[in-house]
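Complex shown without one protein chain; remaining protein chains in place.
== chain A ==
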Amino acid sequence: MDTVMTAPADNDTDSWEVAGRRFRSRLVVGTGRYKSLEETAAAIEASGAEMVTVAVRRVNLSDPGAPMLQDFVPPDRYTYLPNTAGCHTAKDAVRTLRLAREAGGWNLVKLEVLGPPPFLYPDMPATFEAAEALIKDGFQVMVYCADDPLAAKRLEEMGCVAVMPLGAPIGSGLGLANPFMLRSIIENARVPVLVDAGIGTASEAAQAMELGCDAVLLNSAIAHAKDPVRMARAMKAGVEAGRHAFLAGRMPRNYAADASSPMTGLIR
């Protein structure tokens, strides 16, 4: 009897978990840099993301009735991950996330403490300091970090719920600058690893997933595409393709040809 082989259905059960929450989408997207809140909502919808990063900023007191992000990206539909973008000290990052917790009522956060322009590279000593204070204060910390296996391990051991090494500098769109280091972090981690920052197009999101990371986090690659909604769809497909490829296991590299068609039965 023939064995019928079926392709994995799109509704298969692949998922990942962080801080007790389960997600099917392995694409986490930012909500910044869009032309309008309408475009933000449409792009996020097309991306299939279930978790979104948000920033915390002063309200505009001269226009208190202005439309708010929550009206377009409802927090009861998407898991909000408040960030500390723009914070260059541990103190500012901790203050910002305490405000975020009060504004939103949740304690899952994205910590990023950045060095100076032009690279905004993660400031790891300040990141350790902020992570320690936040964990002590009851936060569940997903942490943006250097592509450094020792730093990532240390953050995990401190109690961070996910580590998020950069692919390349924030907003650079340069792709994965050091796939080997990312792979090293992924292989050693016992918490989810998300490649955060640097991804510029769908193939780079797929490449990150093929390395075996749990999810990718990106913003500018969608928001700064000519057609953000279409790029959101491309990222969704890229992440899914990369995840399937990782699970499938790629063939070995072979530095000589190996024909696919049988060498027998050739006509003479």
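Note that a contact is a pair of C-beta atoms (placed from the backbone, for glycine too) under 8 Å apart; a residue touches a chain by one contact, two chains touch by 3 or more; residues count from 1.
Quick note on the criterion: contacts and distances are computed from a predicted model.
The unshown chain of the complex is recorded in UniProt as "Sulfur carrier protein ThiS", chosen from "Transport permease protein", "Sulfur carrier protein ThiS", "(2Fe-2S)-binding protein" or "ABC transporter". Here one chain is not drawn; of A:85, A:160, A:182 or A:202, the residue touching it is A:85. For the options A:104, A:159 or A:212, the residue in contact with the chain missing from this view is A:104. Taking the complete complex into account, residues 30-34, 37, 40, 53-59, 61, 64-65, 68-70, 80, 82-83, 85, 95, 98-104, 170-171, 218-220 of chain A touch the chain not shown.
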